[in-house]
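Each remark here refers to the structure printed beneath this line.
Left out: one protein chain. Kept in place: all the others.
Chain naming follows the written order as A and B, and within any one chain the residues start at number 1.
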Amino acid sequence: MITSILVVIFLAVIIGIVLGISAIKFKVEGDPIIEKIDSILPQTQCGQCGFPGCKPYATAIANGEADINQCPPGGDEGIHKLADLLGVEYKPLNAEHGEPKPKSVAIIDEKTCIGCTLCIQACPVDAILGSAKHMHTIIEKECTGCELCLPPCPVDCIDMVAIEENAENWKWKYPVYKIDKVSERRAS
Amino acid sequence: MKLFDKVFKFNGGIRAETKKNISTAQPIRKIPLPKKIVLPLRQHIGKLAKLKVDIGDEVLKGQLIAEADGNVSAAIHASTSGKITAIEKRLIPHPSGLPDFCIEISPDGKDQWIEKKAIPWKKIGLDKVNELLLESGIVGLGGAAFPTHLKLNNSKKAGALNTLIVNAAECEPYITCDDMLMREKTHELIQGIKLVHEILNVKESVIGIEDNKTDAINFIQHAIKKEKNISLQIVPTIYPSGDAKRLIYLLKGIKIPKGRRSSDYGIQMFNVATILAIYRFIEFGEPSISRIVTITGNLKSPRNYELLFGTPLKEIIDDAGGQIIKNDTFIMGGPMMGFKLPSIDVPVTKAMNCIISSEPAMIEEKKPVLPCIRCARCAEACPVELQPQELFWFSKSKQLEKAEEYNLFDCIECGCCSYVCPSNIPLVQYYRFAKSEIIEERHEYEQANIARERNEFRLQRLEREKLERAERNALRRAQSSSEEKTKLIDEKRKAIADAMQRIEKEDDKND
Partner (left out) sequence: MINLQSPFVQGSTSVSNIMFIVMLALIPGLIIYMYFFGIGILLNIILASITAIIAEYFILKIRKIPTKVFLTDNTALVTAWLLALSIPSIAPWWITVIGTLFAIIIAKHFYGGIGSNIFNPAMIGYAILLISFPAIMTKWQNPSYLYDANIAFSVFMHGIDNYDGIASATPLDYVKTELLQNKNILPILNEPLARLTQMQWVGFGFLLGGIFLLFTKIITWHLPVIYLLTLFTISSLFHLIDPSQFAPFQFHLLNGGTMLAAFFIITDPVSGPTTPKGKIFFAFLIALLVYLIRVFGGYPEGIAFAVIFANICVPLIDNLTQPKVFGHD
């Protein structure tokens, strides 16, 4: 009798210690939720989600006014991250808002550009340089590929060009080999 | 054989078959000028070099044809005299197998040098030497191709150096270019070490060499007999003893963590071939235009070659007799860390220390891959003391943050873990994948941050402008009549219409 009680107490103590340590180790910190959501959103600022930019969308999600599957540039990965962050079910991207596309940048055909500045006004990240009546160029690095500059251009001189893979941005691929069927479920 | 000097043994490592004698039987050979020279702009770590020539230009041997773009970059020189006949994307020896910008030179056969000028380094001081090194195009010739001037820059920042370590370990199987260099150019090498020793103003120079290179050891021991400050230290043959940080630990017992440089610890390290390149540049004014390459493996006559950068690899393989067993697969670098070349139609580059014509066993379907049985053999073999099985688990399940937390980026991709894994898991492939994934994610994150900032800035600006406009409008409404307004709008409309007409006209012309 006494031994069994001792064993139980012993177990209880060990498990208590284990839980205590885990609690310290895996503690999650609090952070304003809008900021956190916003840091997951891709900042393309394209408005495809139905909001005038990423921050407003983040705010809407935080307030429960929008679903998490409305951002095409963020893609599946983004939705997964949002689902993880908010502790809700993942759902596939809502096709109403568009489909993910390969990342592109806008290129202005400088011969055709009339310098009307309409695209500058549309660009959410001020990635277009130029002043009235002068030809405009896009700072490729800053362009998010949101396509907002396309509709306003009266002469249709802006094209979206997909960023192509080269030796610099090339990535190693996920290994593929023959036998890989056994599910490994041990999580650490 | 001589017993080892005292060394500090690092964790793990492997003793694979070295297969070095395949390519050491014959002396280093040069081949006649090739018909075309193709120089990729990407031959080093860092930014692409900036083009300085145009198609049709005549260049001399050693002439700068692309300069370093900023500090983290290296210059490129014509490796023979001739005419630039093309600047376009060609296949380069890179694991991506993607083409990149290359300069093609059609040699005129004269092989005429530019005017070579020795560098009076004693007079001009380290800073100036460094600036000149930036133009020399010299990068680490051990295979990593890290620009050499950067290394020196770092040591300058770190303050006093006391040790120069010459990396002669050459631990990867098959590779023998450093070994042959030490055997055939012993004297020049020692001169080079003395020179770098003096330039860096260090107290001692240590040559670290694996005990399997007996000839080289003998020659060097003989050559440094009278040198007080240069010593040779023999380390056991355990891969990867030639990895910079592992070698420093072997010789000095200092463990340098990821993100720190050896110069922070008063140590500077160069590979033997790099030392020789520096020597040639400073003593004779010759920029980096050639190197020794081991051509080995499944070939009729494997050996080492001294090759101009840009020489087509195919010509060399033909010179070496071609493959014994045809499989058209070639590996650049060693069998542990090298990569499969996309094709044999690539030029020799600065990073090319070795080309292995694949043995059939290297490319056949590997043994079946089983799940990880957590045997920890990989951890026992890891020279960085990582837990490869954990990294594998996190990389495989794409828990990238966890992988980083377990120090994924400390991994040097040496391949020891894959080598010993009884389940045949291609561990390093997972780490490469996870690393490039994380790097891209970081890049995207940074881009997103920039976009967010710029967007916020813009919103503020719009807000401000709105306020200002409101004020202005209020003022103007008080003053102006509506007539003027319509005039203004008309003017604008007219401008747009004019422009449209202009375009239409141009379009017509184009048609």
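In this text, a residue touches a chain if its C-beta (ideal position, glycine included) is under 8 Å from a C-beta of that chain, and two chains touch if they have at least 3 such contacts.
Everything numeric in this text was worked out from a predicted model, so none of it was measured.
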item	value
Residue among B:I331, B:A448 or B:A499 touching the omitted chain	B:I331
Residue, one of B:I267, B:V293, B:I344 or B:V384, that touches the chain absent here	B:V384
Option touching the unshown chain, where B:R374, B:K466 or B:R493 are the choices	B:R374
Contact residue for the chain not shown (choose from B:R260, B:K300, B:H443 or B:K494)	B:R260
Of B:F10, B:F101 or B:F394, the residue in touch with the unshown chain	B:F10
For chain B, residues in touch with the removed chain	10-11, 14, 16-17, 95, 173, 245, 249, 255-258, 260, 329, 331, 333-340, 356, 358, 361-363, 365-368, 370-377, 379-380, 383-387, 389-390, 406-407, 410, 415, 418-420, 422-424, 426, 428-429, 432
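We adopt the following convention: only the chains that are shown with their structure count from here on.
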item	value
Separation of mean Cα positions, chain B and chain A [Å, integer]	32
Residue numbers on chain A that touch chain B, as the complex places them	38-39, 41-45, 53-55, 111-112, 114-116, 124-127, 133, 142, 144, 154-155, 165-175, 177-180, 182, 184, 186-188
Chain A-touching residues of chain B, taken from the complex the two chains share	42, 48, 92, 94-96, 98, 100, 365-366, 368-372, 390, 393-394, 396-397, 402, 426, 429-430, 432-433, 435-437, 440, 444, 447-452, 454-458, 495-496, 499-500, 502-503, 506
